Structures are given as C-alpha cells and as structure tokens.
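In this view, the complex is presented without one of its protein chains, the others remaining in place.
Up next is chain A:
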Amino acid sequence: MRLRKMAAVLAAGVLFSGAASAEELALVAGSIGKDISELRMQLDAFEKESGHTVKIVEMPASTTDQFGQYRLWLSAGNQDVDVYRTDVIWAPQLASSFVDLSGPLAEEAKKQNPSVIQSQTVDGKLVAFPMYTDAPALYYRTDLLEKYGKEPPKTWKELTDTAKEIQDKEREAGNSQMNGFVFQGAPYEGLTCDGLEWIASNGGGQIVSPEGDITINNPKAAEAIEMAKGWVGTIAPEGVLSYKEEESRGVWQTGNAVFMRNWPYAYALSNGDDSAVKGKFDVAPLPAGEGGKSAACLGGWNLAVSKYSQHQEAAIALVKFLGSEKAQKERAMNTARLPTVPELYDDPDIAKAQPIVAAWGEVVENAVPRPSAPTKKQYNEVSKEFWTAVNETLSGRGSAADNLDKLEKRLRRLKRSAWE
C-alpha cells in the first residue's frame, strides 16, 4: 500500500513539474498594422528560449472595443488569458485585476523611462510593464509639397492652406480622389487624442487639469475645434468622421492624401513594398495653433499579468521578455514602434532602419497625457463625453462653443464633488 501511494505521489510530482516547466500561455492583443505578425515572431523566440508556448488571442483594433471585452473577462475571473496588452490610459481602471509587477520586474523597470513607469503605477503598484510608447506625427507627401513649392506646415493654419491648395490643384489635374488631410474623426478613444492635440496646441488646456479641474470650456479650445470642423468636407473627406487609424492609413497609403495624422507604426507600413507612397513621404511633429506649441498625445501599450492567471510566473517571464531592451529594439526596427528605454533613441541601427524613431525622442519627451490620472476610474466616461462633443461639432451638430459648454456641464455632473 505504501509503495503504491509513494508511486502515485511520485507520478503526480513528475506530471506537475512537467507542467510547470512547459506552460501554455495566452496573450491577448489588439490587431493593428503588422503588430500581430511582429509579436508572433518575438513569441517564437520566447518559446524557444523558455520552452513555454504562447498563443495570441487577437482582438479588434479599437481600444474602446478591447477595453469592454477585457473588463468583462477580468470581472468574471477569466483564467484563459494570462497576459493582456493594455493601453496607457487603462492602468487606474483595471489596477485591481492585475498582478503587481514592481517587485518581480524591479531591475527591468529601472531601465525604462520613469514617466512611463509612473503612468502605469497606481498607489505604488506597477500595474503594467511598458512594451512601447506612442506619439503621433504629421505625415506629409514630399513629392507633392515639392511639386507645389511648399514647406511642411508649422501651424494648423498653414496646414489648412497647403492642403487646400494642393488638393484643389491635384483634383483639377484629374486626380479626383485626392484629399488634403486625413485624421481620426470617428467617435472613439482616438478622437480624444486628436481633439486633445488640437486644443492643447492652441493653448486650450488638457480637458481636465492634472489637479482634476474641468478646464475644457474655454475660447481657445472652442477655436481649435471650430478649425477642425472647417476641415471636414473641405480638405478632409466627410467620411473622416468614421475613420480610425487604419481607415486613415488606407486613404493615405493608397496615395490619396497630402497629409495624415497618425502614430509611428504607419511609418514602417507606408514604406512597405505594397505602399503607393513608398519613398514619397516624410514626417514632422504635429502643427501648432497660432502662438501655441505642438502637442502630441501620449499613447503606448503595456503588458499586464492577470491575477486570475494560473501561470503567473511564466507570464511575468513573458512580460519581461517582451519589454526588454532587445525586444523593444527589434520592434522599433521592424514596425517603428517607439521604445520606452531612453537609450534606444540614440541607437544607430534603429536610426538607420526607422529614422522616425531616432527623431521622435523629443516628441515623446514632451507628449501630452490624456487626463486618465486625475479622472481615475471615470476616465472612460470623461473621454466618451469629450469625443462625443468633438464628433458632434465636426459633423455639424451645434457650434464648438455650445457643445463645449454642454460638455463642461456633463463633466461637472460626472465629477460631482470629486473624481473617484
């Protein structure tokens, strides 16, 4: 009897250790551009190195869609997903569902940009580890600007004029599909970024100040949104009101836009062999309002380990691998995703492969964060109210001043005495 019991314990031990050394992990990430195939490559390397296997659960590109699904899974204690790729704005809202990484990844965190680590830390808990950061660029067609003797615009006014002139002349020349400017105008998180950039670069503040005061209802902000409203139907197609990143890139990369506002991932793709604008474009920091300063919305994606995961140790190892300097460098070189390790901006290999990355160190440094920290768990609703007000103004339902006035009232109702 004893022998048999011992054998059973032994067998169980062998089985268990076998399971512990080669675990099956699942990582969930939104799919945009070449992100998934790039991720797969890195995961293959991780699998070889660690012996674990990692499956990718692919999600839609819209961060808003992803968030709803993740919240549902996490609140149901889903054990099927171990690692979540999280947006920079989610940390305060999902903090309670993720493992604290500040202990296990303390060494690695020191190499990262402290402000990014800060943005992912909630009450001393490192909710997610940075994978890459994001700060948008103004893409412009060098061939068209040269043809009409124009300089890359420094202000929105210049952009409007240049875009109008080139678009009209190109259309006269028979290029009827040409548009002046494409951006992200659909009602979703991306429009909060675009809108924040217009407003912040015009001296209109950041919707909600870092102290939590609602600052959105001001003439500078209204002026910026009125300006953007003037683009729809003139230099931007009407459909821009339903464009997200990939729709705008679709118009741009088929050669049908003079300017585009987009994240650096589009740089690598626009230089791909199937791109109609390959070698015919360059990037510049976003324009500013009159007397304002260019403002880039701070984006970026991070990796978080679910506290419901059955393989937390392996999952943390995976996060460490994907957030490492080596993986970030690879990602920067292949897909122009901006690293969160500051040294990589001086890396000569990256500068050669993706010049935008080397040039973007300063833009990242000065990027404007969305008000996700001061508005805490209510950020998503604040953001929705903001993008709704902007989208309604752009589509011609009410003036910017009226809609911002309404927005302020709604935000005040949301906040009541304090954000929670």
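Basically, a residue touches a chain if its C-beta (ideal position, glycine included) is under 8 Å from a C-beta of that chain, and two chains touch if they have at least 3 such contacts; residues count from 1.
Here is the rule we go by: contacts and distances are computed from a predicted model.
Student: The complex lacks one chain in this depiction; which UniProt name from "Acyl-CoA dehydrogenase", "Glutamyl-tRNA(Gln) amidotransferase subunit A", "Sugar ABC transporter permease" or "Spore maturation protein" does that chain carry?
Tutor: In UniProt, the chain that is not shown appears as "Sugar ABC transporter permease".
Student: Which listed residue, A:S97, A:Q112 or A:N202, touches the chain dropped from view?
Tutor: For the chain that is not drawn, the touching residue is A:S97.
Student: Of A:K34, A:R71 or A:K220, which sits in contact with the chain we cannot see?
Tutor: With A:K34, A:R71 or A:K220 as choices, the missing chain is touched by A:R71.
Student: For a quick check of understanding: of A:K34, A:K125 or A:K377, which residue touches the chain that isn't displayed?
Tutor: Residue touching the chain left out of view: A:K377.
Student: Which parts of chain A are in contact with the chain that was left out?
Tutor: Spelled out for chain A, the touching residues are 62, 64-65, 67-68, 71-72, 75, 93, 96-97, 177, 185-188, 237-243, 247, 250-251, 256, 377-378, 380-381, 384, 387-388, 391-392, 395-397, 413, 416.
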